[in-house]
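Of the protein chains in this complex, one is absent; all others appear in place.
Let's look at chain A:
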Amino acid sequence: MTETLVPFDEVLERYDPAMGLEVHVELNTNTKMFCGCPATFGGEPNSQVCPTCLGLPGSMPVVNAKAVESAIRIGLALNGKIAEWCRFARKNYFYPDMPKNFQTSQYDEPIVYDGYLDVEVEGETFRVEIERAHMEEDTGKTTHIGGSTGRIHGADYSLVDYNRAGIPLIEIVTRPILGTGAKAPLVAKAYVAALREILLGLGVSDVRMDQGSMRCDVNLSLSPKGADKLGTRTETKNVNSLRSVERAVRFEMSRHAAILDAGEAIFQETRHFHEDTGTTSAGRPKSDADDYRYFPEPDLVPVAPSREWVEELRGTLPEPPAEKRARLQAEWGYSDLEMRDVWAAGALTLIEATVAEGASAQAARKWWMAELSRAANDRGVELAEVGVTPAQVAEVQKLVDGGSLTDKLARQVFEGLLAGEGSVAEIVDARGLAVVSDDGALGEAVDEAIAAQPAVADKIRGGNQAAAGALIGAVMKATGGKADAKRVRELILEKLA
């Protein structure tokens, strides 16, 4: 079905967007939320299960202390309040991704409430209010067999692996995000990016969107410009990259506007996001919370974190990312624009690590933002996964600083690193990339250049030192770019003095 869409700019002429973002984060605890099974990724199917996470009769759940600790630290880092007393609840539904026929979650008593996160988009700060963050467990993984699409519809039957069932999850839910207008898609993306950065800093999750340890559901509605009532929303599920978050918001805004323009009503439903086309398609009608028949989990006693514990955990929080950015910007002497670009490229921690390895902040920025960003872009991977480490960047820069590599040669080293040709030393060796600063070898090339361009040589003899550039260029060419340009210049001037 081809969807009618309204161009994005036109949407904003008639409608105001409201967004709500729900982010699920898998914690990186050793064990599951309610049992001692390993919570690691990638095991053999059904090899990380026990009677509790399989929901077998007679089994009893017990809460993982580390998961509660992580939930509290996340709450504090999001400027939230920590409940003095809260309970788990059963969310009842019939779907075989949970063998118990319910998911243990929290309902009206989340462990974290009333937080916020400030995000910056193009120099403007938006405060995203966080309504709640609650503890729950992940579900098993279903594979649909048969049918043509590999999707649930048309499948003949499904296979279930319960390794993931019971892994601790924190679901972080925003209040409706209003007043973002044309920046709505960017604010959504920036919020998820900022959240990811905080979680990474806390060390509570791998936050790998590509592996599903961080997943985002995007709620979106439009209301006629100036209206004070929110429109009907759709919920686009499992949007699994930062770029997709932005695209999902953009697409749904255009789609909603077309429906509303036609005088029709938005159907409250979940939507599936398609990475390949950047579009969404209808999922299921959205259940009311009532349909899950939540009730307090009788097998788990309430969680009542003492204020002492909460304060102790507050003491373990890392420097908030925004403050850290301000500090690093001052230390590194970057302009606002440079800093923004660095952050947007995901290069901040990489540059920090490169500087820690001894490179200057300017040099670190140069390599990460030019050569390596381009390579990451070409390969469609995150900068951190491009295949070059901060230590290697620092090592290359050290060779440049020491005069044994030029920038041009350094770029060839990075080429080698990106192609997996080995260590920095191995590549320099194998590709023969060391700078020639040996006077004997350079002297010959300089003599040849002078002989080849007598007119230029005369100019230099006549005192025009700027003319040396032409000879330096010839020497660089003759040495395959490996000559130490500074030394070449000195030799030319000496010989033509």
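Here, contacts are C-beta pairs under 8 Å (C-beta built on N, C-alpha and C of every residue); 3 or more make two chains touch, one makes a residue touch a chain; residues count from 1.
As a convention for this text, contacts and distances are computed from a predicted model.
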Legend entry - Absent chain [UniProt protein name; select from "Aspartyl/glutamyl-tRNA(Asn/Gln) amidotransferase subunit C", "Amino acid ABC transporter permease", "Biotin carboxyl carrier protein of acetyl-CoA carboxylase" or "Glutathionylspermidine synthase family protein"]: "Aspartyl/glutamyl-tRNA(Asn/Gln) amidotransferase subunit C"
Inset, instruction - Looking beyond the chains shown, say which of A:Ala265, A:Ala289, A:Ala304 or A:Ala452 touches the absent one. - result: A:Ala304
Legend entry - Which residue of A:Thr4, A:Asn30, A:Ser281 or A:Gln362 touches the chain not shown here: A:Asn30
Legend entry - Residue of A:Thr104, A:Thr139 or A:Ser244 in touch with the missing chain, whole complex considered: A:Thr139
Inset, instruction - Please pick, from A:Thr4, A:Asn46 or A:Ser423, the residue that touches the omitted chain in the full complex. - result: A:Asn46
Legend entry - Omitted-chain contact residue, chosen from A:Leu159, A:Ala370 or A:Ala452: A:Leu159
Legend entry - Contacts of chain A with the absent chain, listed as residue ranges: 29-31, 35-38, 44-51, 53-54, 62-68, 85, 87, 92-97, 99, 103, 139, 142-145, 152, 155-162, 283-284, 291, 293, 296, 298, 300-305
